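Sharing a structure, written as structure tokens. Questions coming.
Every protein chain of the complex appears in place save one, which is left out.
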Amino acid sequence: MAIINLANPSRFLALATRTIPWLGGLTLLVFAFAINQAMSAPDDYQQGATVKIMFLHVPGAWLGMLGWLVMTVAALGTLVWRHPLADVVAKAAAPIGAAFTLMCLVTGSLWGRPMWGTYWVWDARLTSMLVLFLLYLGVIAVWRTVEDPSRAARAAAILALVGALDLPIIKFSVDWWNTLHQGSSIFRMGGPTIDPSILIPLLIMALAFTLLFATLLLAATRNEILRRRVRAMRLMQASAAA
Amino acid sequence: MLAANHLGYIVAAYVAAVVVVGALVGWVTLDYRILRRTLADLERRGFSRRSGSSAAAHAGPALKKAREDA
Amino acid sequence: MRLAAVDLACRRGARDVFAGVSFAVASGEALTIRGRNGAGKSSLLRQVAGLVRIAGGQLTIEGGDPELTIGEQAHYLGHQDALKSSLSVAENLRFWAGFFDAGSTDLEKPLTAVGLGGLADLPAAYLSAGQRRRLSIARLLAVKRPIWLLDEPTSTLDQPAQERLAEFMRSHLTGGGLILVATHGDVGLDGAQELRLDSSFSRSSECGHGGDG
Partner (left out) sequence: MTPLAAILVRDMRLSVRVGGGALMGVLFFVTVVTLMPFALGPDLVLLKRIGPAILWLAALLASLLALDRLFAADHDDGSLDLILMGRMPLELVVAAKALAHWLTTGLPLIVAAPLIGLLLDLDAPAEGALVLTLIAGTPALTFIGLVGAAIAVTLRRGGLLLAVIVLPLTVPVLIFGVAAANAAVGGTVPFGTPFTVLCALSLASSAVGPFAAAAALRQEME
């Protein structure tokens, strides 16, 4: 359907309420299949069974970045196309993206423990994800400190855009910083070529997580619309009783 | 780094993932339920109890408009 | 209870705001303070409230609670409303009632009296300027203090709210309280004493005058 009529909050609410259960069900289905595939995947010759953590770690990283991509597109929606739902989607995406980035960091740390003997190594990829996580917290902080939603939306949108521009630079500079100092991290995360027997379960897990992300985003956006509605009705309540 | 089977860490990782996903799902559903209740309460109460139906009536159409463009 | 000032003087920074101001207000009486902007109406009220240092003269109170200062027996309604936008109407009033040791009083009555009865759990951010001022006035009703110091209380109030305020002031006076109100217009208090602060008092010594009245 055209994006235009999605712009009307009530129609979006009705659509969301209908699709969320189906999407949730599909997510569960794909997850069941993915978990099964992941568990039956062979151990990696080098990392042993801990490769199974990769099935959580890598999708977490992808969703972390996907979340920021969603926020960037929503930011353009807010600032350029003036789409009424854009800022609501951006506000909904921030905590979800942050949560998956956190999952990526935690699983990465648990994956590194048996390899390097420490919970955290300033490996290039892990460090970039940490900076991304801090950027997410910054955007959430903007939403939580600016009271007026439209002002908060514009501020968060600009931060998302600037973040989107800065992330590749951060990625590059962290890589350079890491290789420059070439400290103790002797082991590169997830070797260059991944054996198909591991790649397929990984892709299915990634699909399952992406569906989960979509369901959560839809539900969180619906919540934000309802929150806006509560706010509008409270304003109405104040003015009516003036 | 031997290819030992670090079951503990794998379980910990999956527990962490379940915790994060569980928190997200819990937060979204709880938030939805609270918002539904607040909305129902606001609608049922109309606006200020003291001003009775008149304010609610005159605010009725405004209320519908608020629902549209919120 | 009797509040008396003799040759009261006030300096703000290098400027003499006013000097030689005397008045006496007993229970059940009101004093209307008039004067141009910058004549020091607010400074006089803040001096009585104990918020501004008294540069000269005496300010005494007879009767009332001997242990308490004048400020601790007074309500001050300034230009600002002392409300927190992220707290609800009820939370704001509950805080001030709790802070002024009247925690257990019923808040519904003052809120309804100022016409905010139905908005108890509405965040103060949504209130209009007039509603915020009426919420401050509710503080005066919720906590019983004999002296009211009102600084242009009607500035953001509409006509019905002003009449309601005049009604509150009259009942406060008949209840034995006393009121000092700085205003430009009429606040509906007939029989109140008048005190005119005109700028002839405020001699600006070395540098030019600054700051508000």
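Lettered A, B and C in written order, each chain numbered from 1.
What we mean here is this: a residue touches a chain if its C-beta (ideal position, glycine included) is under 8 Å from a C-beta of that chain, and two chains touch if they have at least 3 such contacts.
Keep in mind it's a predicted model, so treat the numbers as computed, not measured.
Chemist: If you put the missing chain back into the full complex, which of the shown chains would it touch?
Modeler: A, C
Chemist: From the listed residues C:L8, C:V25 or C:A49, report the one that touches the chain absent from this view.
Modeler: Touching the chain that is not displayed is residue C:A49.
Chemist: Which of A:L137, A:A155 or A:L203 sits in contact with the chain that's absent?
Modeler: A:L137
Chemist: Of the residues A:W22, A:W81 or A:W177, I need the one that contacts the missing chain.
Modeler: In the full complex, the listed residue that touches the missing chain is A:W177.
Chemist: For chain C, which residues lie in contact with the unshown chain of the complex?
Modeler: Listed in rising order, the touching residues are 12, 46, 49-53, 68, 71-72, 74, 76, 78-87, 91, 94-96, 98-101, 103.
Chemist: Contact with the hidden chain only, please: which chain A residues?
Modeler: 109, 118-123, 127, 130-131, 134, 137-138, 141, 144-147, 174, 177-178, 181, 183-185
The definition used in the following text is that only the chains that are shown with their structure count from here on.
Chemist: Determine the chain that sits nearest the middle of the structure, using the mean of its CA atoms as its centre.
Modeler: Closest chain centre to the overall C-alpha centroid: B.
Chemist: Note the residues in chain C that touch 2 or more other chains, in rising order.
Modeler: 118-119
Chemist: Note the residues in chain B that touch 2 or more other chains, in rising order.
Modeler: 47-48, 51
Chemist: Of all residues in chain C, which touch chain A in the complex?
Modeler: Within the complex, chain C contacts chain A at residues 85-86, 115-116, 118-119, 122-123, 125-128, 130-131.
Chemist: Across the complex, what residues on chain A touch chain B?
Modeler: Those in contact with chain B are residues 8-10, 43-50, 52-53, 56-57, 60, 95-96, 99-100, 102-103, 106-107, 110-111, 113-115, 187, 212, 216, 219-220, 222-223, 225-237, 240-241.
Chemist: Can you name the residues of chain A that touch chain C in the complex?
Modeler: 147, 234-235, 237-239, 241-242
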